[in-house]
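Shown here: the complex without one of its protein chains, the others still in place.
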Amino acid sequence: MSTVAYELAPPWSISQWMNASEPITLESLRGSVVVLHAFQMLCPGCVAHGIPQAKSIYQAFPADRVKVIGLHTVFEHHDVMGPLALKAFVQEYRLGFPIGIDQSSEKGPIPQTMQAYNMQGTPTLVLIDKTGRIRLHHFGQIDDLRVGAAIGQLLTED
Amino acid sequence: MSTVAYELAPPWSISQWMNASEPITLESLRGSVVVLHAFQMLCPGCVAHGIPQAKSIYQAFPADRVKVIGLHTVFEHHDVMGPLALKAFVQEYRLGFPIGIDQSSEKGPIPQTMQAYNMQGTPTLVLIDKTGRIRLHHFGQIDDLRVGAAIGQLLTED
Amino acid sequence: MSTVAYELAPPWSISQWMNASEPITLESLRGSVVVLHAFQMLCPGCVAHGIPQAKSIYQAFPADRVKVIGLHTVFEHHDVMGPLALKAFVQEYRLGFPIGIDQSSEKGPIPQTMQAYNMQGTPTLVLIDKTGRIRLHHFGQIDDLRVGAAIGQLLTED
Partner (left out) sequence: MSTVAYELAPPWSISQWMNASEPITLESLRGSVVVLHAFQMLCPGCVAHGIPQAKSIYQAFPADRVKVIGLHTVFEHHDVMGPLALKAFVQEYRLGFPIGIDQSSEKGPIPQTMQAYNMQGTPTLVLIDKTGRIRLHHFGQIDDLRVGAAIGQLLTED
């Protein structure tokens, strides 16, 4: 007997949460499918494709089975994408799902969670299964059909 | 122990096949997920949404695991949506998946397979699982995320 | 003094009109800007772009100043794009502007008006000014901004 060994998703380093009454840990989401959407508020591809897709996923699936989590991974223009700017953005774009601000790094422009996940840019979509393992990791635009199929598959797993 | 009893999908009554070397029966597709896309070539909603979605599904999934089948369910304008017209349509719209022409009925305008499935119009999408049971039956536009999720789920079943 | 000599638009050879109480001649439209939209009902680019644009133009401008005229220039699949098929198409796509069926030619597949205008395919958009001269002749997709600008300019001319 053998199984494919999927990588355990690294924990999140978050400096501040929005749309959440308390900090959310990845561990606390075990048993749900987790859709982690990494974005920057001034990233045109995120605004045009990634964020609308995250909103659609948030609306399409039961909230107790699929957890959509935004991750603000600021790796450029740091001075103008701080928490206050993000708060205005979240309000204007009517984002309802929890959003964590990725903890900045002392070593360079790339924040800590973005580094831990080896993300190459924004938008990045990461699907994490009920046991906390990474099952899809996509940088750039990805069509709804494939994302839907992946989520549908993960939902059937124990 | 109990199971939800899904309806067994009725057999197809097809007068002519396109894009198929021989007639295709639903029974011969057991073990695959079947995506049945019912359309009419002069139905604007089919041309704008249903057919592009069927093409996307055909491209997104492995051909041996997901079988996309078009069903030309002519229930109006019969005289101008015959096999020759459909052939030109299939060529112009570059449809590559098998398409069956639903067998006309002697009793009225609605063809036989359309009747057997109680379809209410076009486009209609029917998802049939590996055991031949109807798992989704949708009349009108349906978004890719939901269709993808349903297919993804069915793919995981034995 | 000199003027650019724009070509006088050739007369139309029409075998049948739809959405018109009587035959329409180009001469009878002098004093209006004429938007001639040549299409085939089984041409995907026409259905996706050309026809919606013609409908938008028909809705955006006053009917007495801008005359939108459809021209069904069948040069392929003749046997399945006859008047009955077109009638069903016009009904399903809710086209309200007059549509003339281009008179077929004895010499080949290309109908007579299409030949007279040297059209290269469908969709083709031809803008004719108030004096009956061709001011824009475009094969393929063309954006609304440019079409709007051309119509706006022609409307100001005497």
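Chains here go by letter, A, B and C, matching the order in which they are written, and residues are numbered from 1 within each.
Operating definition for what follows: a residue touches a chain if its C-beta (ideal position, glycine included) is under 8 Å from a C-beta of that chain, and two chains touch if they have at least 3 such contacts.
Bear in mind that the values here come from a model prediction, so they are computed numbers and not experimental data.
K.L.:
Given that one chain is not shown, what are the shown chains it touches?
P.N.:
A, C
K.L.:
Which residue from A:D64, A:D79, A:E106 or A:D158 sits in contact with the chain not drawn here?
P.N.:
In the full complex, the listed residue that touches the missing chain is A:D79.
K.L.:
Which residue numbers on chain C touch the omitted chain?
P.N.:
56-57, 60-61, 143-157
K.L.:
At which residues does chain A meet the chain that is not included here?
P.N.:
Looking at chain A, the ones touching the missing chain are residues 42-44, 47-48, 76-77, 79-82, 84-85, 88-89, 92-93.
The rule we apply is simple: only the chains that are shown with their structure count from here on.
K.L.:
Same or different for chain B and chain C, when you check if over half of the residue numbers at their contact belong to both copies?
P.N.:
Counting shared over all numbers used gives more than one half: same.
K.L.:
Provide the list of chain C residues touching at least two other chains, using ranges where the numbers run on.
P.N.:
none
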